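In this view, the complex is presented without one of its protein chains, the others remaining in place.
Coming up: chain A.
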Amino acid sequence: MGLAVLSLCYLIGSVTFIVGLKMLSHPRTARRGNLVAAAGMGIAIVGTIFLYQTDDGTRLHNYGWIFSGLIIGGIIGTVLARKVKMTAMPEMVSLFNGMGGLCAALISVNEFEHLTHADPLLLVAAVLIAGNNLLLHVFIILAGLVIGSISFSGSMIALGKLAGKIGVWRFQGQQVLNISVLVITLLLAVGLLTQEAFFNGWVFGLIMLLALMYGILFVMPIGGADMPVVISVLNSCTGIAAACGGFLYDNQVMLTGGILVGSAGAILTVLMCKAMNRSLKNVLLGSFGGTKAGQLAQAQQSYKEITVSDAAVVLAYAKKVMIVPGYGLAVAQAQHTCHELEKLLEERGVEVKYAIHPVAGRMPGHMNVLLAEADVPYEKLLEMEQANTEFETTDAVLVLGANDVVNPASKEDPGSPIYGMPVLEVEKAGTIIVNKRSMKPGYAGIENMLFYRPKTAMLFGDAKQTLQQLIQAIKEL
């Protein structure tokens, strides 16, 4: 009876994951979709705790440990997710993804320990002689370990990069080293599966260590701007690691959830790459960011600075203003001030719109989330294609902390690492005011020629402070 109910719980869980994911991909139903999936997860977890039985009918025990684990994890998770600033959301996704990978790896560690602990000699004999399901059992344990470990350490490095704590680390022959580490890991895994002498905890530990190392090496050379794609790849990996658990325990809900995320994550990765007009291979080999190839000696060129009061005049007497938000806006938490400026200009009869590049900020959709938080009406947010058709009729563009997404090099300089990426063609507009903290190149480390163009004027300063000054100046006009 209990097992039948548990099966039902798992069925409900699987269905809610599918429905939830489907709903998440439509703006109107997205929020409910998330709750639906969460509810299904809750049912599956509670069902497992109270109804799970092994083949010989024993129930789970150690409830004290289980519940304290759930409570500790639940509290930390809620607090982290609630308290974190909007700008740090991508970091949180990366962190939680890493935790899932670690969980899968730890499950494998425990399962392997269980195998060797039980009766090592007997087991080895069974694995080697019978060559039956046990071999595949160990194979799945290893798969979960390797994929989970890579996902964990990779996510942690991605987290560091998103937070700006870890830079790009690249050297000659790096790809060779990376591939060697991966190959050695896999060879050891094959050894553990087929050689009696390798079937022990030391080799297992070494495999885990190498997999963790590979995760770090894999993410290190990739530029910070590409982290969303990397996280999406790792997200997909964790899904597969979770599915390994599904095989281990003959557990349908883990299998459905894991594989669903694995394949959805893979597709999402491809979609993200498309939005940036880059190939996945290109991203993963780390040929973006950092590279200074094809760059002209732009630094010596002169740029024009504009004062706040002049900028205020330009904006206040324009017919149409387009605001291009970027990470600078997010860092300065200036979305509310930005909305204030927009309202002020609208009151003066200026038409104000926002041009949103799909990968502006640190993650696709980052700017939409920020501006929605500040109650900017949805109709004011233009997608890239639409914005590009409207720049010609725009008098003034205000670029707020965006850099790479407005870089004309993507169209003009075939040597540039971002050549071919679709950008916002702000140069079509009458005047471009660029707010930045300094002349330092953006996240991808590429010089932006836009700043040296005759139509461009630089307005240096923190986005929030500058916007406040602008608002003040416009009010005084």
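A few comments on the model shown:
Heads up, the rule we're going with is that a residue touches a chain if its C-beta (ideal position, glycine included) is under 8 Å from a C-beta of that chain, and two chains touch if they have at least 3 such contacts; residues count from 1.
In the analysis below, contacts and distances are computed from a predicted model.
Here one chain is missing from view; checked against "Cytochrome c oxidase subunit 2", "Phosphoribosylformylglycinamidine synthase subunit PurQ", "proton-translocating NAD(P)(+) transhydrogenase" or "ABC transporter ATP-binding protein", UniProt names that protein "proton-translocating NAD(P)(+) transhydrogenase". Summary of contacts with the chain left out: across A:V5, A:L209 or A:L271, the touching residue is A:L271. Within the complete assembly, A:L255 is the residue of A:L159, A:V181, A:L255 or A:A473 that touches the hidden chain.
In the complete assembly, the contact with the undisplayed chain comes from A:G246, out of A:G215, A:G246 or A:G461. Screening A:L8, A:I76 or A:L477 against the full complex identifies A:I76 as the residue touching the chain left out. In the full complex, chain A contacts the hidden chain through residues 13, 17-18, 20-22, 24-27, 30-31, 33-35, 37-38, 41, 44-45, 48-49, 52, 54, 59-63, 65-66, 68-70, 72-74, 76-78, 80-82, 84, 86, 89-90, 92-93, 95-97, 99-100, 102-104, 106-107, 109-111, 113-114, 117, 131-133, 135-136, 228, 231-232, 235, 238-239, 241-243, 245-268, 271-272, 275, 358, 363-366, 368-370, 372-373, 375-378, 383.
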